[in-house]
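Note that one protein chain of the assembly has been removed; the remaining protein chains are unaltered in position.
The first chain written gets the first letter, and so on, giving A and B; residue counts start at 1 in each chain.
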Amino acid sequence: MKLVAILCAFALLSAASVAVAKTNGGPQTNFHAPLNCTTTPTANQLLNYQVPKAKKPYRISLMEVSLNGYYYVLLAYGAEQAAKQAGVSLRITAASGYTTPAIQLSQAEDVISKGTDGVVFAPVDINGSVPAVDKFKAKNIPVVQVSTQVNSTYPYTVMQDDYLMGKALADEMHKLAPNGGEGIFMAGPSNATWSRKRVAGFEDQIKAKYSNMKVVDAPTTLVDPGAALTKLTASLQAHPKISWLGSVDYSLPVPQAIPSPYNKLPYATMGFDPNTQKAVESGFVKTTLPTDAYYMGYLGVGTVVGLLNGQKEPRVQCTPYLPGITKANARSTWANKQLYPSSFHAKTG
Amino acid sequence: MLPALIVLCLVFGLRYPSAFPTVGNLQSMAQVGGVLLAVTLGQGFALLVGGFDLSVAANMGFVGVAGGDVMVHHGLAAGIAVGIAAGVVIGLVNGLLIAGVGVSPFVVTLGMLTFLKAFGNQIAHGAPIFGFPSSAQYLGHTGWGPIPAPIAIGAILVAAMWVVLGLLRAGTYIYGIGGNREACRAAGVPVVRYEVLAYVLCATLASVAGLMELSRVSIGYVSNGTGDDLLSIAAAVIGGVAIGGGTGSIFGVVLGVAVLTVLTTGLTIAGIGEFYQDMVSGTVIVLSVLVSRVRAGVLREVIGVRGRERFGDGLSHRGVTTTSGREP
Partner (left out) sequence: MPDRAESLPLRGLASALGRGRTALLRATNLQVLAGLAALWLVFSLWQPGTFSTGGNTLNIARQGSVLVVVALAQMFALLIGGFDISVGANMGFSSVVASRMMIEHGGIAVGVVAGLAVGALIGLVNGLLIGPLRVSPFAATLGMLTFLLGLGNVLSNGQSVGGLPSSFGLVGGADWDHIPSGVVLALAAVGLSWLILNRSRLGLYVYGIGGSRSAARLVGVRVYAYEVAAYVLCGLFASFAGIMLAARLSVGQTESGAGYELLSIAAAVIGGTAIGGGIGRISGVVLGALFIQVLTNGLDVVGIGVYVQGMVTGIVIVLAGVVGLMRNPDFFVRLRALVPSALTSRGHLRGRRWLGSTSHES
């Protein structure tokens, strides 16, 4: 009887907690805003950017959220190129799959144990990665955050602006489908900041400028080509009469996998890899906006080396909007800067 | 579960008459469901002998990378052969450790999962495998005529597994081992051999599913198949395959896969977000087992006897505890 009473009390208490938690909104982040950039180098300035020579052979660490994906490996490649030119050593850390705040914090502690002079850091969560940054802050180790933001004023920032990229993609989409009409925009994970910002930018721009276009569905999906394809095919059943197709990432879904006849529709996406290069050339993708992972790694290491050398570096560097990659420029210098040689393997440890 | 499937179809069909009950949607569900069907058929064998296999999704991803790589460089047949061979080896290792050495299926297949994911990444270096020969699309991307390739292959696999379970001696033994391992042993059944066979079938079918998935998504990634480990167990359980072994049928597996596919497709068409879909799936998994328990009279007994249990051991209903043969 006592046991039953205790159990009932627990049940009531927790039901009450969940109910109370449910009544309010929970955390709210504004996804509808661009970054506050100190500088936004032009495409040519980036091409001419020189990594500073290190005054001492610093030990730099690159902490990535994953190495399972072209984007992450390309970022590592950019970082490695910069490290070579600066004359510093680079150690890469990543999780075996996709990291979590807990794993990332432990790895940050391990990076400090191993010894490091500066860190290029891709946060896994805007709040959950704060303690990891604080660990470096406590040791006075400079941190440059790349890829996405963390809620701390300590790190320097080298980043693409996901919100503005979303807007730029809407412009590209409108160029491809000037007559407008309904379309499906494939989003990434419902809890991923980068995806939510891109979706917000895309939808804001359409509302503001292209009244003849309408997003009828924006299904969310894990970063998994199979799951994305499944979501897309289901969504196509609900909205069979669409006239354009967009996505926040080139693998959501893989362009060649889009079922016929929808693979004839104008499809615009973001990011680049060798398979997408082929897809652009064969017309499955009309336009893709490069995400510039190479320069995030490259500038990231360059900035850390500059800071260690005692130079003044800009607080927030935004990578520029690169022109969209289309059939015409699928093998241009810019496009090729979005690829790494197939012999390159990012080594962790 | 058949009534549940009919109700689901009716609900979605009446609510979304222009989107759900269409030939196009049937084809698209068959495309998605075919891959899950192959994995779940395999998972069914592991479940029938009283275990389960958590490594099927990692297996699919591994085959997507290893088999895919061979397919790109040496052609379709070589890729398929390597993929299937990988499945046989994975199944042999799982089966020998579980049936032969007596390690719990949880530990063995968890270890295998961890190993395969890492090994796949080590091979692919995080990059996608692409550029398959165009004939590869007949594994899962396009149709065999009007029939989507995954469901066509799925149907062949269903027929083959029906023969194994229904007509061959192996089927009788596999059911028997799951029902009562000790009795089988006493009756002279080579228990280890047939238990290993069940795990080999499970892993091989998962590898076939991996080949279908790489064709369906047109790319080989270690993440291919993500979630299908738990999804396949859920589908089998929804279809009435008992965790703990001995009970279940091919028809049930097909039904379970159909329910899950209709449910997820319907919810996506209805525009339900993935968080709410998770909540629904979780509830459905538990509910479907509860329904089977109600049928088995468990609830009546529990309520009727007011908490006092009969002396008979409920072991045949419960997962790990039934593997009494390997308890120390």
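Definition applied: a contact is a pair of C-beta atoms (placed from the backbone, for glycine too) under 8 Å apart; a residue touches a chain by one contact, two chains touch by 3 or more.
Because the structure is a prediction, the values reported are computed rather than measured.
Peer 1: If the hidden chain were put back, which of B:His73, B:Arg193 or B:Arg295 would touch it?
Peer 2: B:Arg193
Peer 1: For the chain left out of this view, which of B:Ala118, B:Ala152 or B:Ala270 touches it?
Peer 2: Spelled out, the listed residue whose C-beta touches the missing chain is B:Ala118.
Peer 1: From the list B:Gly24, B:Gly100, B:Pro133 or B:Gly166, pick the residue that touches the absent chain.
Peer 2: B:Gly100
Peer 1: Touching the left-out chain: which of A:Gln311, A:Asn329 or A:Thr348?
Peer 2: Spelled out, the listed residue whose C-beta touches the missing chain is A:Thr348.
Peer 1: Name, in rising order, the residues on chain A that touch the hidden chain in the full complex.
Peer 2: Spelled out for chain A, the touching residues are 3, 7, 10-11, 13-15, 17-18, 20-22, 24-29, 67, 91, 93-96, 100-103, 105-107, 109-110, 112-115, 125-128, 130-131, 151, 189-191, 193, 347-349.
Peer 1: Since one chain isn't shown, list which residues of chain B touch it in the complete complex.
Peer 2: Here the touching residues of chain B are 52, 92, 96-97, 100-104, 106-108, 110-119, 121-122, 190-193, 196-197, 230, 233-234, 237, 242-244, 274-286, 289-290, 293, 298-299, 302, 307-309, 311, 313-315, 317-321, 323-324, 326-328.
In this section, only the chains that are shown with their structure count from here on.
Peer 1: Using mean C-alpha positions as chain centres, tell me how far chain A is from chain B in Å, no decimals.
Peer 2: Going by mean C-alpha positions, chain A sits 33 Å from chain B.
Peer 1: What residues of chain A sit close enough to touch chain B in their complex?
Peer 2: Touching chain B: residues 66-70, 72-73, 96-97, 190, 217, 219-227, 229-231, 233-240, 251, 253-254, 256-257, 259, 273-275, 278, 342, 345-346 of chain A.
Peer 1: In their shared complex, at which residues does chain B touch chain A?
Peer 2: Per the touch definition, chain B meets chain A at residues 16, 19-20, 22, 24-25, 28, 31-32, 117-118, 121, 125-128, 130-131, 141, 213, 216-219, 221-227, 264-265, 268-271, 273-275.
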